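Of the protein chains in this complex, one is absent; all others appear in place.
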Amino acid sequence: MDLKFEQIAGFPKSLSETPQHFCPGCTHGVNTRLLAEAIDAMQVSETIVGVCGVGCSALLPDYLDIDMVAAPPGQALSVASGLAHEIGDSGLVFAYVGEGDLYGRGMSTLMHTAIRGEALSVFCANNLNTGMSGGHMSPTSLVGQKTASTPEGKSAVKYGIPIDFTRLLTDIPKTSFIARFKGFTAGDIKKGREYIKRSLLVQKYQRGFTFVEILGICPTNLEMPPTKAVQWVKASTSGIYPSGILKTPEMGRIQ
Amino acid sequence: MEKKRLLKGTESIGESAIRSGCTAFYGYPVPTQSDLLEFLAGRETETPGFSVYQSEDPQSAFFMAYGAAAAGGRVMTAVNSIDVPDCIRAVSYFSAADLPLVCVVISQNGPGTGNIYPAQSDTLSLLGGTRLGDGFAPILTPATPSDMAAATYRAFQLAEGHQMPVIILVDAACAQLVETVDFSTVGYREIPARRTPIRGKRGNPKTSLTTLELDIEKMADRKARLEAKKAALLEETPLFKMDDAGDDDAPLLVAFGIAAVQARRAMDALKGEGIACRLFEPLALFPFPEAAFREALEKAGRLFILDMSDGQFDAVIEKYIPESVSVFNFYTTGGAVPRVEQIQSWLQQEIASSH
Partner (left out) sequence: MKRVIIDQQRCKGCGLCAQVCPRKILVLSGMININGYHVVACTDEELCMGCGNCATVCPVTAFEIYKPVPIAAAL
């Protein structure tokens, strides 16, 4: 029987050839590729503007072949809102921000941007610590998790128990599509690719505030080989940061 | 559009911003500057292409403005003294990114929460603070609503012309001054946009706007670019007003903002008594109209400095004052505007005793 070869994976057009400076095994690399794939699939590379937050996310402008603006700490969604106001429906605006930046300094801005229902796709890279700063405790660090600023493990007495910020957003009337996936298991990443596309799609046609949290690994600061970090994050976040769609414009809150 | 309108200081700034082609105002309501937000919100519906957004805090106002400016908007924000630190941080970012911004700062009384009475105690924090990371911003200091209209147009011209942030510093007393403003004297003309907006590649190579720069040489290039801009700014027409008594060696008064308004009134009163003075009013603290000030000082043996802080204005101008000139100071702090009679008797006394 004759065979033909169908390409099932390759290098997305909107991903820049520049070598990436993320650490080996870091899921920022996966996220970057997923964004590029979604941008290509939606054919929006000419009209989309990305905003990146601080820390390791701030490297994104070098790796995506699209217009990008870098924001100061905590202010990525303000910058994205301003861009969206000016660009209107002639383009799309997304923000890619780490959880330390978005849920810490940027928490008030995150809430108010969502409440206003700015037409944005927000992607939060949640890797349970402040990566580039040197692996300190972040708002999503787990109880007991050892970080640079909690060497004995994050204390619930001192810092409380982390909450599911993504879920919190589902209560806001003007948020439309909200989902979360693990950026380190093959099955979840395949779903996540669809979530990212859907979030851009909803923004394009329904102009709502969409939000996707991508659970990731920071092997460098977890001080584990990437293969082990994947297992550790998967096991220790299970039940705390579950994957799936949490809200859609059609059905409202699901989970 | 009507040519003349009876307006408060803040309103005159707002009206002039619209006439200068401002596309968006990002504001957060705090006393002494919220009337600008209120005035512009009232003008939004009737002004196509102009929007007003109230943010959750002053910092977000600056950075929404940052995004809008990056996408080609002509933006304005406003804060009062308490939020000067946010303004300073924004100036650093707008400077680094070569983005235009007009920021209005209304000066009130501190330290701490202080009160909403006028003061001129933000002079040094703004002049020094805007140099954060070697950024900078021109600081215009109009005193009357008419001057504010002109200064606002000038601020947008500078912001667009040099792609930089510009501050309009007004004390809380001048912000409330009411005057009939004749906008036809401002001479508005379309201010050309000078940069390619970031709105997606749209057929062009990609643009990355970031203030992060890990490469030391490229950082040096950025600083050199800012230095060149500063040099170009210093070439601009100096901004000041000189009230001349026709008598070159008459004592010279120097003041800005509400202090200048009151000084002028006191001078008029003194004229009736046969005492002639001259007033030098800088309409910008940066770039300071240095040459004109030095020239005015040449013949004056005596300099009278009027200021509503504990001497911050002195610190700005002392480097221009030759040793041979005797300096007299009049400070009011606590929020009280110097009264005309106070200034009058101070001048009378000092002029008489220093003869």
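A and B label the chains in the order they appear, each numbered from 1.
Just so it is clear, a residue touches a chain if its C-beta (ideal position, glycine included) is under 8 Å from a C-beta of that chain, and two chains touch if they have at least 3 such contacts.
Not measured: the values here are computed from a predicted model.
Asks: Please provide the labels of all shown chains that the missing chain touches.
Replies: Spelled out, the missing chain touches these shown chains: A.
Asks: Which of these touches the unseen chain: A:Cys26, A:Val122 or A:Leu246?
Replies: A:Cys26
Asks: One chain isn't shown here. Among A:Ala186, A:Ala235 or A:Met251, which residue touches it?
Replies: A:Ala186
Asks: Sort through A:Ser90, A:Gln206 or A:Thr227 and give me the one touching the missing partner chain.
Replies: Going through A:Ser90, A:Gln206 or A:Thr227 one by one, A:Thr227 is the residue touching the chain not shown.
Asks: For review purposes, identify every residue of chain A that touches the missing chain, sorted by number.
Replies: 1-12, 15, 19-20, 22-30, 33, 184-186, 189-190, 219, 225-227, 230
Operating definition for what follows: only the chains that are shown with their structure count from here on.
Asks: Approximately how many whole Å separate the CA-defined centres of chain A and chain B?
Replies: Comparing mean C-alpha positions, chain B is 41 Å from chain A.
Asks: Show which residues of chain A lie in contact with chain B when the two form their complex.
Replies: Going through chain A, the ones touching chain B are 44-49, 51, 58, 61-62, 65-72, 74-75, 78-87, 90-92, 108-109, 111-112.
Asks: Quick one: which bits of chain B touch chain A in the complex? Just the residue numbers, please.
Replies: Residues 23-24, 26, 51, 53, 55-57, 59-73, 75, 89, 93, 197-203, 206-212.
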